[in-house]
Structure formats: C-alpha cells, structure tokens
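Every protein chain except one is present and positioned as in the full complex.
Right, chain A next:
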Amino acid sequence: MRISFFARVSLGVMLLLLLVIGSLAGALQQAAQQALERHAQEQLNIGARVFERLLALRSQQLQDEVRILSSDFGFRDAVASADVPTLRSALRNHGDRAEASEVLLLDLHGQIKASTSAAFAEGQPFAYAQALLTQLQNPQHLLVVPVDGVPHLLAAATVRAPLPVAVLIMGFEIDRALADELRQLTHLEVTLLVQTDNSKPRWLSTLLNAPAQQLELLRQLDSDSRHWQPLALAGEHYLSLAVPLSEAADYQISAFLHRPLNAVSAALLGLRERLLSIAGLAFGASLLLALLLARTVARPLERLARSAQRIGQGDYQAPIERLRVPELAALGAALGQMQHGIAERERQLAHNALHEPHSGLPNRTLLEERINSAIAAERPLGVLLIGVANFSEWLSARSGDAEQQLAQALAQQLLELRRPGLSVARLLDDRFAVLLEEASAAELITLADQCQQRLSQLRDWQGEALGLQVHIGVASYPQDAHSSEALLHCALAALHEAQMHHEPVQVYEQAKDAARQRQIILVRDLRQAAERGELQLHYQPKLNLRDGQIRQAEALLRWQHAELGWVSPGEFIPLAERTGSIAALTRWVIEAAVAQIAQWHAQGLVMQVSVNVSAADLAAFDVCQVVEQALSRHQLAAQQLVLEITESAVMQDQQHALAVLQALRELGVGLSVDDFGTGYSSLAQLRQLPVQELKIDQTFIRQLGPEGDDAVIVRSTIEMSHRLGLKVVAEGIESALVLELLRDWGCDVAQGYYISRPVPASALQAWLASDAAQVLQG
C-alpha cells in the first residue's frame, strides 16, 4: 500500500508526539511519584515530630501537674505525715483532677509508698527506676512505660520538704484518643506497639482492629528501623515510619505513623488523566496541522500531479495553476516550462517525423497520410513518382552539402509548379513524389511531362545543365489502387518500367506489373534454383541423316519452380542474362551435361551432347576453363561436348568471342552456331569462326516444303555450309515430310518433335532402346 505524503507527515508528527508525550508522561510520573513519595516521607517526618511534640507537650503538662501537686503545701504536709491511706486518697483526688491513669508516690528508696493503680503495688519497688531517674535529670525525656500492655506516659517530680522526701509520679494512658488527636493533626494513621519480654506484643492502631490484620501488620513492621517502610494492608498501601518511644532491656514501645499512599496514587491518576487530555489535544492539534499541511502542500501537489498527468496524456494547452507557496509556485512554473518545452519538442518531432530533413519536404509517412485522407474522402488522386537515376553518381562527383543543395533545388522546382491540390514529398534520396488531387489522366501526364522537363533541364547557378536522368512513374486512385501503399507501389512499378525502357514518363499498367512480379520472383529464386535442386537437364536427341544413327542430343535446361511450376527457359534465361545470374546457370549446365555424358559413357552409351552458351556467358566467365575442368574431372574426350553459340552472341563482341571459341576449339570441344538465320551474320563472317557446325533456326524448318522461300534458304544454306566444310543441323522438325526433304537436300543432322521432344536422361535411354528410335534409325 502506498502512503501519501500527507499521511506520512501526519503519522510522523503523531508518532513524534506520542514519543514526546510518552517520555514526558513517564518522566513526569516518575518525578511526581518521587515528589509525592518525598512529600509522604516529609509528612511522616513532620508527623513524627508532631507526634513527639504532642507527647512532649502532654508530658510537659503532666509534669506541670505533678510539679504543682508536689509543691502543694498541703500535699507535702500529707506526704510528711506518712499516713498511707491519707496519701493514697490525696493521690487519687489529684489524679482524678488531672484525669491521670495512675498516681504514685515513691520514697527515696524507690519503693512505692502509695499508689492509685493496682499495676503499681504499694510496697513494691518501682519497676522503671532507671527511666525515672533519666527523666528527673532531664525533664525533656519522655517516660513511657508499658502498663498492662498499654503504653503509659509518666511524669515525675520530687516532693521537697524542703529537702527531697519522695517522688510523685503521674501516669497517663496513651490511648485511642491521643492517636485520634494525632490523626486529626497530621492526617496520619497511628499504630502503637508494646513489646515486652513476658507477654505478647500489644497493639493500638487507628488503622484496623481485626487481630489477623494486626498480626499481618506486626509481621511487616520493623520497629528497629528508622526508615520509611512500605506497608500493605487489606489492599491499601501505606508508607510507615517508626517512632521509638521507650526502650529498656525487657520492653520496647514504638509508635508507627502511616501515610496512606492512595492519595498519592489518586494524584498520579489525576496527572495521568491530565497528560492523556494533553496528548489528545496534541493529537488533535497535529491532525489540524496535518490537514493544514495537506491544504497548503498536499492538495496543490495533487493538482500539480494532475497537471503533469494531463501533460503526459498530451494536453499541452491546459494552464498550470498558480500556487501561493513559493516552492510549489516554483514547481508549478517549472512544470509550465516543461509543458511548453515538451509541446515545442513534440511539434519538432512531429515535423521531423513527417518531413525529410534535407529538402524540408514531407516524407513518405506524411505523403501516405495525405493519400490515405484523399482515399478516405474518395477524392481521385494521382501520384507521380519521380526517380533520378544518376542521383548518386551526380553526388559522388561533388562534395560537401551537395545533396542538400540538390534536394532543395529539386524540391524548389517541384514546388514552383503551384497547382491547387498539389503537394510534393521526398521519399528517398533520389525519389520524389508529386501528389495531385482531382486530376484527370491527361492532366497527370501533362504534369509528369512538365516535371520531367523541369528537373532534367535543371541548371546550376552558373547556368550549366546538371544532366539529371529523370523518370516518372504515374499511378492514380481509384483506377490503379485503393491504398496509399498499393498506389505508391503502382507508381514505383511504373517508374521501374520507365527506367527500364528509358522512357521519361510511364503510366502504370496492371499487366506489366503482374509480369514484373513474376519476373521479380524468378530473378529472386533463380540464384537458389540449383541449390534447391529445381534445375534439371532434358535431352533432345538428334538424328544423323547420313548414317541414321542417334548419337547426339541437345541438353536443354528446365526449371521446376516450387510455386510457379515449370518455367520456360525462354522466360528465365533472358532474366538470368539481365540480372547476371546466367553465368552460374551455364556453369551448372556444363557440369551437369558433362556428368551425364560420363554416366552414359559408363553405361556404354556414347552420346555427343550440345550445350547452349550465350553471349553473356562468354563475357561473364571463363567458359573454356569451366569446360576443361569438367571434362578432366570426368575424364571425357572433348569431342563429346558441343557448345552451341547463338549467332548474335558471336556478333556482339567478335574479338572476345573469337578468342574464346579458338581456345575451346583447341580443347577439342565441338562448336556450333545456334539459331542461324535469325541474325545478320553472313556465311562469310562465319567462315572466320572455328566452328564445325551450323544450326538452321527452326523458323525456317517448321513450315518447310519442297518449294518456297524457306526451301530455297535451307537448300542454299546446306549447300554453302557443306562447301565451307560445315555440318548442318536442322531443328524444329515436326513431320516426316520435312525430315525427308532435309535428308534429300543433304542435311547432316535432324532434331525436332517429330524425332523426339526433349526428355529426361533416363527417358532418353529408354527411348533409344524403343521401337520408335529403331524405326528412325532405320
């Protein structure tokens, strides 16, 4: 989950607050607890002092009483009288007056002379003489003694007459009333503990009365300690302080003051509540702060983010909000600049994407868009595709920014045409296009002519003609295609046609295009045909008319295309010659033919095989070397191979052809002039060639009769050839009549469908053994 900045800040602030308040609360609580404990301790200390003071006060009062009584003349008189009943009654009288618990009179030996209490028996020594002495010497000293397990505060005074004659003691029970008084004064609970050797500890407490809890109390308290002691009683917590009252060998009297800690806890609870409310307030404040932050920062940021999103979606028009917070305002301004920059760059990119950099003309993409929009609106449209054939040659002769200058000059020429509905584009370096909407075919052709003339007659600034070879292909919608791509393709096809035929302007024709498609496929696949095993040699047997033997055959190349099926040599051979793949083909044919000869030879069949070699072959590769290698590889006699060379091939480059033919002749390879009669060669010319044979073109043979022009030509050719020492081969024999005429006229060898059509090597073997062949051979 992603947490927004706002939430993070709020959370951070709250956590910080929690931490601060938490630690503050902890520290405060600790400090408060300590302070409260110190307060409690202080209170206990004060309580102890108050308690001591209270007892001292009570002791003082009692001593005053005792002193007053002891110095009373009548009392002294009574003491002096030594009459015990009188004394006792006097003691009781004064004891009642002072509300004393007991009044005793000791003689100077420490014997109890008279007593109002059974706890102090007359005639017995006073049990606490030592403590008594201490008080007599130091009136501040408290005289606290256990009386029947109850602490009594005693006060003593000497009775003088005027010399000391007795000691008067008055006792006062430290009871619940005193404890309550103390409690009222100090708000402290009081426990009095009397421990004696010979009886159980006795208690007096303002806290509780239940014996079990008293025992519990006893267990927890240490009367010897002078420190604050915690005390837990019936769920209540107290801090206690022991105040020793009196201690002797056989008894110990202590008071304990208890400070309830519940008040402390209540105070702490109040503190905690207050802290909680402060924490709540702080949380509220932090929330408000966070909201404020959200209003001033987070919300504007969100709006800026939305603006950025809009920009991302391509909306560069929406204005960026102006913000008050300076940092955000800066961010907004930056965003605005970015928006502007992106818009500018995008416009630039769009221009670059749709325009060609050198000429500044629209590129192919934009051209296609325009074509498409016209097609979509069904507006008739014509495309002139302009090719500059010698563009790169022209450029290579120049340097620097010649391309740009040329491109701009050409663009300028085209743009100057200024026609409504006309637009110009540059597709490739040497390709320009002119688009004309709503134009008739005639208008298009006129425009094309205009363009062609403008461009081809272009002159540089010095007035020198640039000599550009400009061709234009014309295609139009809706006549030729229904998409921009197809339309441009048509125009391109027309341009190719124009370039091929050296015509300035060519209008697209669909048929030409289909043939061209087939040609393209053939040209493309021809290179791989041999590798794919699509090539095959067929053999057409030749009948020797002199001896009736069939010992010769012409190897004819067949191409079984994987998709197009049988392709005629008449179709692909010219293509091969034009595209330069003829050399590879001829090489393959020579080698295949030689291999076949060798195979037949091995099978005992001696055949002389002729192979066609074109003028292009003679120029393209060393035919002589290929033949020599093939023959030697198969160890064949050169006489078994005949190369048929067209008349035109010989005539095109007589010198070279002559050299090659000489070399071949020296090898011993037979040479034949193919298609004789179709060219313009003369027998006189042929005489210079090292050929042994002449092959009369089938056009003369096919319609041959006993009379007529063909008969004259054929008969005279045969005769002249024989005179020149050349054998004559006739091909295209389709009837027995023709065969017989030729035989009669002395033709040496016959070839044609009448004898056999071209067949695969295996079929030829079978045919040779067949009856038909036997009949021919007679």
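Assume a residue touches a chain if its C-beta (ideal position, glycine included) is under 8 Å from a C-beta of that chain, and two chains touch if they have at least 3 such contacts; residues count from 1.
The criterion applied here is as follows: contacts and distances are computed from a predicted model.
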Report the protein name recorded by UniProt for the chain absent from the figure; options are "NADH-quinone oxidoreductase subunit L", "Spermidine/putrescine import ATP-binding protein PotA", "Methylamine utilization protein" or "Phosphate transport system permease protein".
-> "Methylamine utilization protein"
The one of A:9, A:84, A:119 or A:136 in touch with the missing chain is A:136
Out of A:16, A:57, A:108 or A:562, only one touches the absent chain, namely A:108
Determine which one of A:60, A:86 or A:158 touches the chain that has been left out.
-> A:158
Touch rule applied to chain A and the missing chain gives residues 71, 73, 76-77, 79-80, 108-110, 129, 133, 136-137, 158, 160-165, 167
